[in-house]
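All protein chains of the complex are present and in place, except for one that has been dropped.
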Amino acid sequence: MFRFILRRLLESIPVLWAVATLTFIMLKLAPGGPFDAERQVTPEVLAQLEAQYGLDKPLLVQYGRQLWNLMRGDLGVSYKFPNRTVNEVIADTFPVSLELGIYAISIALVVGVIMGLIASLRPNSWSDYVPSAMAMTGICLPTFVLGPLLILLFVIKLGWFPLSGWTSLPSAKVLPAITLGLYFAAYVSRLTRGGMREILTQDYIRTARAKGASEVRVVLKHALRGGILPVVSFLGPAVAGLIAGSFVIETIFTIPGLGRFFVTSALNRDYTMVLGLVVFFASLIVFFNLVVDILQIWLNPKLKFE
Amino acid sequence: MDSAPANPSNPPAPDTEWLRAEKGESPWRDAWHRLRKNHLAVAGGIVILLMALACFAGPWFLTYSYQEQNLELRESPPSAEHWMGTDKLGRDLLARVLSGGRVSLQVGLVATLVALTIGVLYGTVSGFLGGKTDALMMRIVDILYALPFVVFVILLMVFFGRNLVLLFLAIGAVEWLTMARIVRGQVLSLRKQEFIEACLALGLPLRRILLKHMVPNVLGPVIVYTTLTIPQVMLLEAFLSFLGLGVQPPHSSWGSLIKDGAEMMEEAPWLLIYPGTLFAVTLFSLNFLGDGLRDALDPRTSKD
Partner (left out) sequence: MALLEVSNLQTHFHTRNGVVRAVDGISFAVEKGETLGIVGESGSGKSVTCYSMLGLVPKPPARVSGQAHFDGTDLLHCPPSVLRGIRGKRISIIFQDPMTSLNPYLRIEDQLMEPLRIHEKMDKASARRRAVEALDQVGVPDARNRVRSYPHEFSGGMRQRVMIAMALITGPELLIADEPTTALDVTVQAQIMELIRDLQRQLGMAVILITHDLGVVAGFCERVMVMYAGRIAESAPVDEIFHQPCHPYNLALQQSIPALHHKGEELFTIPGVPPDPGRPIPGCPFAPRCSHVIDACRTTRPGLEPITPRHHSACLRVQQGDLALKPSAHA
């Protein structure tokens, strides 16, 4: 297994390199520079700033230095906030996003698997239609529609939850986690139902029944193991989706997380920040995909570490 | 009285009733019948057609255009004059919703076409070539799947301006991966199928094999996933618009309307509810239709 992990880590280096390079190219090709928004920048000050940030050097040199810094884990310094390094920003905001993400994925898995399971047991009956309809609603109601609607209902009209921020109050965390979580729960639910239906029609389920197993045992011990596999594969892209989702959720609920920071940095053209964050996101995704792959191999005896 | 056993080499003429063969049904006819029986899918299809009709032809029948401002009437709730009320600049919401719908649907179609083209080409080549090339091409897809594409799209839109064409391309570039996988899977399994070998054994020319035998079999899943990709694309576009990166004013898409509506949620909830509902309904319809197509075209997954 260690060789597998090692191989995957090695494989991920070119991926991260490609991401960094692509981003770098985009940044350099983009019209306008990081200091355009500052009205008070005179040509002399501009030249000084550029020299300070090494922007006057030839592109290849800039590229090389950027890569070198990235490899050392130094993600750079912000243009907009000269006192803050990207690493500091990440340290400040990532834990918030991580917490939100963990809550969301937990909700997604618990709610989704249960609903999908119920739906799969008696196909084309009410116990199937209701969860499936709810899942469909979840897919078609994007987070940026659901979020404001929930705010409208629970914060403004009912006053159950505070509006913004991510204070230490647990109640502040409920709505954002639910909004993000339910969206993914919908996908998990459909995948679970599909996976379970596929398994429940297999011969070995009939064998289990022939052995006198109760329905509960048949479903939980025999069917679930295989039925849950599509959900596990989905976890990889789900992490990428959660990152994207965090942009929206953190904006709507004004949560000081990494996602919102990324969006504002991009809009402010804070280039080093953007580059550093993109590489960070890519690393996160690569890492989580590795974890998911290991999980899949562990759960499915037909797969091996090759 | 018959005591001799029937002579095995001279059997009696069999009853010919059974010979009157059942009228054969081609898989397409069969699929069409199954689709028709799926009420949800049919409803979805009808709703989509109506929605498209409303969005593309509707604005000609309206009294107000989507940019006409009437500052006196701004933020007014739905009335006889303005069926969906007005927004903060006094613009008729109904008109804006319909024209926004047109933009959203256009993006959906075009971007999906982009994804479709790239995906089908990539998948066919990979599946047909097989072997190491296929393995490599699929590995690339696996890796790309893992990348935060959305991040790149955001960057693209931020840095290179809010260009509609760029929007199409960028969104299409995100969604082609699934299509490539599906197509490659189909091509791969088709290549191995015995009937293809039979064709080859019969000496049929390659072009005939491709056109008459492979394409119709690949077409099914392609149609299904195209229908399912359109709502994904529309979601992505709405997402970008919500971040301010999609369509620019005075044009609107459902995404930007939702964003504006969310801002005015407290004072004028209809600004959020109408576009949000229509958007969701469209997505519903497309998804139901796509699901229905998938069930109809895959004979194995007949609803138990």
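As written, the chain order gives the labels A and B, with residue 1 at the start of each chain.
The rule is simple: a contact is a pair of C-beta atoms (placed from the backbone, for glycine too) under 8 Å apart; a residue touches a chain by one contact, two chains touch by 3 or more.
Bear in mind that the values here come from a model prediction, so they are computed numbers and not experimental data.
Residues of chain A in touch with the missing chain: 202-204, 206-214, 217, 221-222, 225-226, 299-302.
Just so we're on the same page, only the chains that are shown with their structure count from here on.
Taken together, the chain A residues at the contact with chain B in this complex read 11, 15, 19, 22-23, 26-27, 29-32, 123-124, 136-137, 139-142, 144-145, 147-149, 151-152, 156, 197, 201, 236-237, 240, 243-244, 247-248, 251-252, 262-263, 266-267, 269, 274, 278, 281-282, 285-286, 289. Taken in their complex, chain B has these residues touching chain A: 143, 145-152, 154-156, 158-161, 231, 235, 238-239, 242-244, 255, 258-259, 261-262, 265-266, 269, 272, 276, 279-281, 283-284, 287-288, 303-304.
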